[in-house]
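Shown below is the structure under consideration.
Every protein chain but one is kept in place in this view of the complex.
Chains here go by letter, A and B, matching the order in which they are written, and residues are numbered from 1 within each.
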Amino acid sequence: MSQQVKQNILAELEQLPLIDPHTHINPHSAASTTLADIMGYHYYTELAHSAGLPKSQIEEEGLAPKEKVGRLVEKLDDLDNTVQLSWLIEIAQEFFGFQDDKITLANWESLYDTALSKMNEDNWEQQVLKQSKLEQVYLTNDFDDPLAGFDTNLYVPCLRTDDLVFHYTKSATRDRLAKATGVDAGDAGSLKDAIGKLFSHFTKNNARACAISLPPMFSPQQVSAAAVDPILKKVISGSELSCDEANQLSCFIFWSLAEFCAEFKLPFDLMIGVNRRVYEDGVFQGQDLYDSRTSLFQYKELFNAFPTVTFPVSVLAQTSNQELVSYSWIFPNVVTNGHWWYSNIPAHIEQDTRARLQAVPQSKQIGYYSDMYKLEFALPKFAMYRRVLSKVLANDFVIDRGWSEERAINLGKTVLRGNVERIFGGL
Amino acid sequence: MSQQVKQNILAELEQLPLIDPHTHINPHSAASTTLADIMGYHYYTELAHSAGLPKSQIEEEGLAPKEKVGRLVEKLDDLDNTVQLSWLIEIAQEFFGFQDDKITLANWESLYDTALSKMNEDNWEQQVLKQSKLEQVYLTNDFDDPLAGFDTNLYVPCLRTDDLVFHYTKSATRDRLAKATGVDAGDAGSLKDAIGKLFSHFTKNNARACAISLPPMFSPQQVSAAAVDPILKKVISGSELSCDEANQLSCFIFWSLAEFCAEFKLPFDLMIGVNRRVYEDGVFQGQDLYDSRTSLFQYKELFNAFPTVTFPVSVLAQTSNQELVSYSWIFPNVVTNGHWWYSNIPAHIEQDTRARLQAVPQSKQIGYYSDMYKLEFALPKFAMYRRVLSKVLANDFVIDRGWSEERAINLGKTVLRGNVERIFGGL
Partner (left out) sequence: MSQQVKQNILAELEQLPLIDPHTHINPHSAASTTLADIMGYHYYTELAHSAGLPKSQIEEEGLAPKEKVGRLVEKLDDLDNTVQLSWLIEIAQEFFGFQDDKITLANWESLYDTALSKMNEDNWEQQVLKQSKLEQVYLTNDFDDPLAGFDTNLYVPCLRTDDLVFHYTKSATRDRLAKATGVDAGDAGSLKDAIGKLFSHFTKNNARACAISLPPMFSPQQVSAAAVDPILKKVISGSELSCDEANQLSCFIFWSLAEFCAEFKLPFDLMIGVNRRVYEDGVFQGQDLYDSRTSLFQYKELFNAFPTVTFPVSVLAQTSNQELVSYSWIFPNVVTNGHWWYSNIPAHIEQDTRARLQAVPQSKQIGYYSDMYKLEFALPKFAMYRRVLSKVLANDFVIDRGWSEERAINLGKTVLRGNVERIFGGL
């Protein structure tokens, strides 16, 4: 019975047009141009590297796209079990009519060529959007992005702030900020002014969120302008900061972002838990890991200080999910947001979804985002999520709690789509 | 097959009369008098608040019970998915003949009135006890509770000690202790005497446990009288303690409690992991959360020092459950105790129950307690637990290990009822 109920729910959820509330899409080049754009996604390069393909083979300068794909295909058998590879197969099957179960030395060239000819069609981007039922795609924009030359109602800007908070000591960051805002931010006051100009620019261009990824040990605190002024002076004079000073500066900028989120009524996406460059010889974007010893308790002051700011929170470690559930159940301004990166596999999504659906108000859950770099990935990633969601709705709600399928489907629609509109703003 | 086996086991477990080994029942007013007593439970107020109902609406001074229920009903749809709301619906259906799936603006007044007329019946409390198959209900008594005016064999006292351990620096606590014991506790010796008098009073009145909830960072250590005497002097003189001094004082009092548990042969319920007042603007009892970075390793010295004291341990974070399983598997004096608060949802109960049943001696597991404030909640909470327990017994024991249903049912009865009697003492 369970399987049939799941299928019934899934069939309904598959009809729902989607808003993807967090991606890394380049709006000027949203879809792929060759299969190398797809297989160059860090999941495949890092897994192939992990399975033994040398980095030099993967990242060789001037490597032609087809040659790159050919090299990666040699390692695909080692990754055959991974859910990430199943995304690739699903892309091949759904978009390119691929008929086999595996991409092999025997069939990859034909797949490559088919993909190339599809991608060369005039309206490939629109085809992908349509077939994926994507109505809106949220971006991750550098703070100095001009946000020009694309339809911001289709590709919705979000202000990404990692560089400001964690790399403000680099002169390149400061130069970019000065250039983007026209403000020479030499003290706390002018730095805040500059940040305010970014919010103004972004919200004028339909931005729907401010966003940041955070290391496990970060614990935001309010820092006064008086405390940060001498630190900023040291930065500008080129002196090295102590760990404590660097942290105070990060806290000051972070807190300022939250203040502007309140002022500009922007949700502040927190993506908590990543350590950057843990594996220094890893491939591009395949170097980051985490320390699961982190807690939302570190955000106590922030959540208390900004009751009017909505914080959609993503956690990297599955061991943080129960805290996310509990903090969302208690704090009105904390909502659960998707299944991020190392937690984005069915084994974790299933447990995390069960706990969220059982204990967080349904209006406070953003079910999923794709985190994709190329448009083609929304389809298999949302498909994976919908299958897990349907399974949980079937087992925990229809079978265990006696709900009608219709009622379970409505719950599914709320977390998959309705809340995205309500929390970030609609179409 | 799995569903049928589960139903067979469940049907048997539902026949079993219950002892509820941890509640917050007021024995002088055990049952509810209006639906507001039920819907005023912090789970509903905090979830409604989290979903957007202002605190001022919920906690308005002089708010009439019916008006309070009406306001909460407006937010129930947002909580429809939560298991906590399913408790409410089950109460309405089982006790008040409620026929619908949801409590809505259209039907709540009729439910309110039906509940009111049932609660006004002379023997409502007895009706609830009988329908819930409750034979005994353990209390959580303030240390200065006179324990008079109720049947301590039905409502069994337990000595709650949070105030002594964590709020002894408040003069109100010291005044209450002096008044309750007639001892003016000015040094370590007299403080111990006073605590001894509490144990004497409680055990004379059929107390079955000493109990305390503990913050994640607490790590009990033995502290000498000589070390604590000067600290007590500072307390009495009204000086502020340093963090270290406050911790030493807490440790001294905590350790003394363990010593008296040994002397008076009382189990010591440890409820590990709560941070109080994390969300300061939360509703009443809806302000506490946790930091999951805690370990039973912090209790190593305690468990070694008191081999004759049984420690029924509850953990707040699901990530602590494996440690609880392992420590109970190794330490004769550690037993698993229920599914507490943020872990009291089926997604966590199921995983936690599986691990406990697979690796802790069956004689060392207290399956469940309701933690209720009003009698009506034992029924849906124990019902939820029994369903999960039956599912685990069916899948892990009957199907996966080939047990007979009867054998699985006996295991269920042991953790649900038998161990409560054996560990805390029988009827």
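FYI, a residue touches a chain if its C-beta (ideal position, glycine included) is under 8 Å from a C-beta of that chain, and two chains touch if they have at least 3 such contacts.
A quick note: this is a predicted structure, and the numbers were derived from the prediction, not measured.
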| item | value |
| --- | --- |
| Of B:Y327, B:F382 or B:F424, the residue in touch with the unshown chain | B:Y327 |
| Selected from A:Q57, A:N206, A:Q222 or A:S292 as touching the chain missing from the view | A:S292 |
| Contact residue for the chain not shown (choose from B:A92, B:L147 or B:L411) | B:L411 |
| Touch criterion as defined above, residue of A:D101, A:D122, A:D151 or A:D244 at the omitted chain | A:D101 |
| Touching residues (missing chain, whole complex) on chain B | 1, 293, 295-297, 300, 303-304, 307, 319-320, 322-323, 325-332, 351, 354-355, 357-364, 396-397, 399-401, 403, 407, 411 |
| Residues of chain A (touch criterion as defined above) contacting the omitted chain | 3, 46-47, 49-52, 78-84, 86, 101, 275, 278-282, 286-287, 289-293, 317-319, 342-343, 345-348, 351, 387 |
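One rule holds in what follows: only the chains that are shown with their structure count from here on.
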| item | value |
| --- | --- |
| Separation of chain A from chain B, taking each centre as the mean of its C-alpha atoms, in whole Å | 39 |
